[in-house]
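Every protein chain but one is kept in place in this view of the complex.
For reference, chains read A and B in written order, and residue numbers begin at 1 within each chain.
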Amino acid sequence: MPLDTSSYSLALLRLDGRRWNELRRLTAQISTQASADGSSYLEMGNTKVICTVSGPSEQKAAGSDRGERDKAGVRVEISVAGFSGVERKRRGRNDKRINEMATTISSAFQTNLFTNLFPHSTITLSLHLLSSDGSVLAALLNASTLALIDAGIPMKDYICACTAGSTSSYSSNDESADPLLDLNAQEELELPFLTVATLGGSDSVSVLVMETKVQVGRLEGMLAVGVDGCKQVREVLDEVVRERGSRILEGTKL
Amino acid sequence: MAITILAPAPAIIPYQAESSPDDSDDGGVDLQGDVSMRPAKRARHSREIITPGEIITDDAQWMRGHGTYVAASSSEIIATVAGTVQKTNKLLSVRPLRARYTPEIGDLVVGRIIEVQSKRWRVDVGAPVLANLPLSAINLPGGILRRRTETDELQIRTFFSEGDLLVAEVQALYQDGSASLHTRSLKYGKLRNGVFMSVSGVGGGGGVVRARRQVWTIDTAHGGGKVDVILGVNGYIWISKHVEVTGGEAAITRIEESVSSTVYSSQNDAIERETRREMARIGGVIQLLVTEGLRVDEDMVMKGYEAAVEVDNLNTGESNAYLSVEKGQEVLKLLRGI
């Protein structure tokens, strides 16, 4: 069903009332799961994700992503709840899209974490997508970052992710197209978009995934807006960690 | 039936600092200078939270410690974990709020046997890698000074087998950060007559902290008798009935006999109902301390236990060891009143 995106040009407001450069409500909690070494719960609009980290620990299970001799391996498991989307769908273990996301997250954190501090051990990230409304990969990356911080695993910086799109569909060549920040599922269906993850507040892009066709000229604007959004995301995540930290410190004053 | 969507309840607002005088025996010796919350240490210990990626300093005079890294071709020291900055002379390190246990020599740990190999055990102590307990590092029956023989190797499972719990000390560390344990003392060895608890480990926040005494005996109320508490530095805790060593302290020459008879036994002694109840109460207190993010050490557990007994005494009816949410709040109130 085509979505009516024409209304945007009239009021410069998106379907959910946001302006082009506004993020959805981004909230997060950490240390939500008692049994895990680190855990987090993150909401980006209606996309909801739980992440638990276990390890680094020595794992018996052999696999391709098992820890190497001189550094830890990062294993990522993503499970998508049947009730997460509009349609109830059973996804097999071999969903390539999910596996690709898992590989992406694993590879992004493999270089960001100081895995050399934990030889021949494995850090397991278990991600659960509870509700999906766009920007799924971004939400998964953000939740993973928080859970890894909670687990006290050393990393270079936050990996923060968000999506950016463009109001022009690829066929039309109108010059007035605006870039958009943080798309929801409806917008993702209709518009070209990319997911970008940066390292901390810098412009270094760790993950960049785009699956839709777009004119090369649009890309620069989208990427700029995305990178800028990542900085906003970092502030929010940082606030969550600080709040949690000061609460812990308050508690220990007794 | 209508579906109602409940807004997530905000977490209980933790105790606000009422600047309670924290004068809990700081006259003592700080083991390894590692007990963070002692007032004496505060001067060197920042209360400010540092998060990963944050630049701590760009002054080249500092050396980087744990929890930091230096970017290539610059002198900036950048944090890699979320926690508090600690300065030891010229060494800057960041203590994480929460992290997995990293073994250090001399730590008293509680562990569980995961794997039995021909000359050693592999022990889970909650660290990134399993710890080793070599056959040569345990007290063999029939005397401490006996040589290890092939018969012992064949009977390795009679000492510890998979799933057994033990208390041990970290003797050495390997290059990869894994620990080698020993139980060559009567304080150490197999654990029985009690319950195991796991609380997540050390850090700037709550959990078990390295303290002067990790093992002590509580004289419990309500006729529970004596209960031993072992707080492993790794966050593993053992609460058990206190068993008097036969012959008492005097019979130091007869150690070998007691070693042979009881140390590797897998049989529990008879434990009274009252003792079990008090053990449950201690467990509840420790759990409460952990969920509130408080430090777990002898002092806190003792105060908490006394408060719990007091709260229980106020209640009419049969004594109940279970620390419900309401009772937990009352215990906390009492604790904060101290």
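Throughout what follows, a contact is a pair of C-beta atoms (placed from the backbone, for glycine too) under 8 Å apart; a residue touches a chain by one contact, two chains touch by 3 or more.
The definition used in the following text is that contacts and distances are computed from a predicted model.
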Subject >> Protein that the absent chain corresponds to, by UniProt name, given "DNA replication complex GINS protein SLD5", "E2 ubiquitin-conjugating enzyme", "Methyltransferase domain-containing protein" or "Exosome complex component RRP45" >> reply: "Exosome complex component RRP45"
**OP:** May I ask which residue of B:Ser73, B:Asn89 or B:Gln175 touches the chain that does not appear here?
**Re:** B:Ser73
**OP:** Check the options A:Leu130, A:Ala185 or A:Val209 and report the residue that touches the missing chain.
**Re:** A:Val209
Original post:
Out of A:Leu15, A:Ala81, A:Leu189 or A:Leu219, which is the one that touches the chain we can't see?
Top reply: A:Leu219
Original post:
Which residues does chain A use to touch the chain missing from this display?
Top reply: 62, 64, 94, 96-97, 99-100, 103-112, 156, 170, 194, 198-199, 202-217, 219-220, 223-224, 227
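What we mean here is this: only the chains that are shown with their structure count from here on.
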Subject >> Contact set on chain B toward chain A in their complex >> reply: 11, 14-17, 20, 22, 37, 47, 49, 51-53, 67, 69, 78, 80-84, 96-100, 128-130, 176-177, 200, 203-206, 291-295, 300, 335-336
Subject >> Contacting residues of chain A [partner chain B, same complex] >> reply: 29, 31, 34, 37-38, 55-58, 72, 114, 117-121, 149-158, 199-201, 238, 241-242, 244-254
